[in-house]
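Only one protein chain is missing from this complex, and each of the others stays in its spot.
Let's turn to subunit A:
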């Protein structure tokens, strides 16, 4: 015994102190990350929740010949500036489609102008004092109020904040992701199956493997340039369409799916393969009937995470023209469309202050979908994962 008991216990104390310090530091790091997240969410919720409500006012609407010519004439002069012009301009077409309306007039809840909306929400507004008085009076009589904003979830983009909605961007995102999935999933899985189960281990497959890992780390804007050069300029796929966006994002998602699938395949123990070979299965039968089904949860998880990543992407989509003004909800993958993050980007640049809440509202919708996708990935993994 060269060390005394005191020395040893001092050393022990030091070691304990060290580990306590490390524990506090790492808890601090976690706390800081959590704090950032809380601040971010609080800010987004505070700014974005008002976007889910929209001012409506109850006014007398006159469906006359005159209002068919000049829609402004359909409402009384004192509230003319307070109803949405975007709603007024649809009147002539509505009367054309419903001729029985002509010559009638009735009280209706109609969409209010964006400035009325901002005023009722207590934000900055460009209404003058007279208009504010009228809105106050209407609100007192229960003829002006904030209602659930169906417009936001059912319409496309608009220059008028009261008419701007997230639906066309959401549809664009869905179609783009479907194309991405349809292209990258089969190609990615088959590539991984070949590399993992069939390919010999030689110089060529090693080079391919290194390249796939490299591709996964390439900045996404380069895939956009590739998409522009190949899909638009060479194959003539329509610009701004979900088809070209989906194909471009598929290029980006491919390496992610390949790597995830290879990891999943590798985690299936060799015993399974040996047993299947032992009863006389061919290599293809072994893969199809035994290895793939066992690896599927891992493959699905990887694919969903890859897709979620693709969904948040804007840089490559700017290059292929998907960051555009799209009020119509596109019906096919060759129509022009935009995607959720691009819509948020567009709204963030609008001069009109009412778009601040639209931007935050859009972010909330995007985050909700992302959380849902990632949660699905976690659930799939937990439910089907097998430990060996």
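We take it that a contact is a pair of C-beta atoms (placed from the backbone, for glycine too) under 8 Å apart; a residue touches a chain by one contact, two chains touch by 3 or more; residues count from 1.
Basically, contacts and distances are computed from a predicted model.
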{"item": "Listed names \"Paraquat-inducible protein B\", \"Phosphate ABC transporter substrate-binding protein\", \"Response regulator\" or \"Ubiquinol-cytochrome c reductase iron-sulfur subunit\", with the criterion being the UniProt name of the chain not displayed", "value": "\"Phosphate ABC transporter substrate-binding protein\""}
{"item": "Among A:59, A:144, A:166 or A:181, the residue in touch with the chain that has been omitted", "value": "A:181"}
{"item": "Contact residue for the chain not shown (choose from A:86, A:227, A:316 or A:361)", "value": "A:86"}
{"item": "Residue, one of A:212, A:243, A:268 or A:339, that touches the chain absent here", "value": "A:243"}
{"item": "Which of A:18, A:159 or A:382 contacts the chain that the document leaves out", "value": "A:159"}
{"item": "Of A:46, A:219, A:269 or A:293, the one touching the omitted chain in the full complex", "value": "A:293"}
{"item": "Contact footprint on subunit A, counting only the chain that is left out", "value": "85-86, 89-90, 92-93, 124, 158-160, 178-179, 181-183, 185-186, 189, 232, 235-240, 243, 288, 292-293, 321, 323-328, 332-336, 348-353"}
